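This report refers to the structure that appears directly beneath it.
Every protein chain of the complex appears in place save one, which is left out.
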Amino acid sequence: MRRTLFTAVAAGLAGTLVLTACGGGGGGAPDSGEVTFWDTSGPNESPVFARIAQDCAGKGGFRVKTETVAFDQALNNYKTAAQGGQGPDVFRAEVAWVPQLAKLGYVRDLTGTDLLADTADFLGTPLGSTKYEGRGYGVPQVTDSLALFYNRKLLAAAGVEPPRTWAELKAAAPRLGGEKAFFVNNDAYYALPFLYGEGGDLVDAAAKRIVVNSAANVRALETAKDLLTSKSAGTALDPGNSYSNMQAAFGAGEVAMVVNGPWSVADYLKGAAFADAANLGIAPVPGVTAGKGSAPVGGHDYVIRQGSRAPDSAVKFVACMSGTGAQAAVARELGLLPTRKSAYDDPGVRANAVVSAFRPVADAAHPRPWIPEGGQLFDPLKIAYADVLAGREDAKSALDAVAKAYKDQILPEYSIG
Amino acid sequence: MARRRRLASVGLHAALGTASLIAVFPVFWVLVTSFKPDARAVGTSPRLLDESTVDNYVRVLSGEKGDFLAWFGNSVQIAALTTVLSVFLSATTGYAVSRFRFPGKRSLMLSFLVVQMFPFAVLIVPLYDILLALGLQGTSLGLVLVYCTTAVPFCTYLLKGYFDTIPTDLDEAGRVDGLSPFGVFWRLILPLARPGLAVTAFYAFLTAWGEVAFASAFLSAADGSKTLAVGLQVFVQQNRTEWGHLAAASILVAVPAVVVFYLVQRHLVAGLSAGAVKG
Partner (left out) sequence: MRRFLERHWYAYAMVLPVVVVVGALVLYPLAQGVYFTFTDVNEASIANPVLDRPATYVGVGLRNYLNVLSGDPAYGSFWSTLARTLVWTFGCVFFHYTIGLALALLLNRPVRGRAVYRVLLMLPWAVPAFISAFAWKYLFNAKYGLVNQALGALGLPGPVWLGQSDWALVAVVIVNVWLGVPFMMVALLGGLQAIPGDLFEAAEVDGASAWQRFRHVTLPGLRSVSSTVVLLGVIWTFNMFAVVYLVTGANPNTRILVTYAFERFFSGATRDFAIASTYGVLILSVLLVFAAAHRRALRAGGEVW
């Protein structure tokens, strides 16, 4: 009653002010024929995606409007928009976001549509990210993982092979200029190779346990910190600038090695050190023991917004964008990894150096828990990781605080340890 | 004596010069950066010119980096609507509070001041709930309503102060000439209060123009609705900062703001000392 009274009053007030009325959701309305696509890929990739999107629109007989959205704000922006019945028809969601959006009811259940009719061609791990409680909410766009990038000339000049373990990296560092050997990016996602390499993880979803403060993880962060204290690696201690400093330093040849994903190649090739693209070497991330390096599965999925005003066109659009042809084009031009097995058979894709270097890395990548809370696990870890690298806290107490934050704020029904 | 005076003058210029340098330098450096490619904007040995071109401006304006002009339009539209609404609403109230004695006046004034203290945190959830209920969540109009919550009380406060400086003899003369109280306000006082109105409008505009929190939380990230403060964040992502393009976009935003600022700044000192200050 109170609510209705207020709504009436407020609506009356607003009514006098309304200049342009914008309607809410359009449930049941016929297809508008225009698909708005929110592309969260960066400046290097978005022109290619925008072009392929236009091609799809031309073939499918609908219009498409591609809007670039900042990746790090995209999840929040999408949620805000979707809550109000606004936003894109199709959204490029990071793999960890899909279960969360599905749980909150912001994306359409695609089970039973043409999109998920035949999924045999998709790689298993990326496809897993689109599932929530047994139903499918997305279509895989690209998959990726992290690998070790190295400057061939610098390593050759120092007589160093790409390290297979962190210990090898540490041993080789003096010959590569100590801190200039490697750049540790101060971000939670980039802590995962250290954690996975030690056999650690953030949570054990099957057993509903928080394992972020395990002994393995403590060792892992100590390894990362030790690279800094032993002057075998450098970092930017201001997390806000860490990634761009890493890109600038490696691109300019000031740092010999970094860990990063296939999306970063375009940045490096613009740098002075990689005017000759052949100078860029790619190897699996180092581990504790050789060959046991392990990096997280990443990537992106297409999702369709619940309440989209172009539901049929959106399905056609996603089908085209995730099709073999589009994926192969993306892989050829950008070196991003397709999620369809058939796309890897494309000769142009097979010839792409980045794809072939990353293919085994991606196949061996460590799966992440596809739970709605998966995307939220990074915020507390990011602060803890930065604190540990800055020497403000020891690994054990920092990770204990992360575990507590997971329990209190994110996964109350899980148990710690 | 003359020597001392010269010394004092040198000191004065040195102090003001240093302060001006500090005030201007960051903005100057944004200008310098705006001509550099992104890759050159972050480097070990910064130079004034480093492969500098106007490419960044071209790309920002052409919409290659997101629809900059649409964001600009949204910002202007939202800020202008907020300004018009809040000045319009607050002028009559400011006058009434300045001229009339009526029961409840004191608590009204006090409530305006208290509203100034409201952190957005206390209103953000309920306002969000209300906008959802009205179907205005994610729209510009919703955001205008939200901005009015802070702009209206503050504008009233400023204008009340300004009206206080206009002698009441004028009102009385108007009444003797047969004008109604509203006529006095409309025909006599309002024209005299133009500098005060300009300052008030300026503040309302600034409130809306540079606001970040509500705009980030309430606007959809669609090009059709986001403001500059939200749109520019596209250039400073955690993992991909394009400083060159950000700087170019910043200059394009700052130039009109600075021009408007200097157009009204003549009134600013007068308006401030009359308004906020005597509040």
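Should a chain be cited, it is by its letter among A and B, assigned in written order, with residues numbered from 1 in that chain.
Basically, a contact is a pair of C-beta atoms (placed from the backbone, for glycine too) under 8 Å apart; a residue touches a chain by one contact, two chains touch by 3 or more.
Since the model is a prediction, treat every value here as computed from it, not as a measurement.
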Report summary line: Of A:Gly136, A:Gly197, A:Pro239 or A:Gly261, the residue that touches the missing chain is A:Pro239
Report summary line: By the document's definition of touch, the residue of B:Val60, B:Ile78 or B:Val97 touching the omitted chain is B:Val97
Report summary line: Across B:Leu69, B:Val84 or B:Val115, the one contacting the chain not displayed is B:Val115
Query raised in the report: Hey, which of A:Gly85, A:Pro99 or A:Pro163 is the one touching the hidden chain?
Result: A:Gly85
Report task. Write the list of chain B residues that the hidden chain touches. Result -> 9, 12-13, 15-17, 19-20, 22-24, 26-27, 29-30, 33, 41-44, 46, 89-90, 92-93, 95-97, 100, 102-103, 105, 108, 111-130, 132-133, 135, 137, 145-146, 148-149, 152-153, 156, 181-182, 185, 209-213, 216-217, 228-229, 232-233, 236, 238, 243, 246-247, 250, 253-254, 257-258, 261-262, 265, 268-270, 272-273, 276-279
Query - Residues of chain A in contact with the chain not shown - result: 6, 9-10, 13, 24-25, 73, 76, 79-80, 82-85, 103-106, 236-241, 245, 248-249, 306-307, 376, 379-380, 383, 386-387, 390, 392, 401, 404-405, 408-410
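Throughout what follows, only the chains that are shown with their structure count from here on.
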Query raised in the report: How many Å are there between the centre of chain A and the centre of chain B, using C-alpha atoms for each centre?
Result: 37
Query raised in the report: For the complex, which residues does chain B have touching chain A?
Result: 39, 42-44, 64-67, 81, 85, 130-139, 141, 144-145, 216-223, 225, 233-234, 237-243
Report task. Quick one: which bits of chain A touch chain B in the complex? Just the residue numbers, please. Result -> 3, 6-7, 10-11, 14, 17-20, 22-24, 36, 38, 42-43, 47, 67-74, 76-78, 80-81, 83-88, 187, 240-241, 243-245, 248, 251-252, 254, 270-271
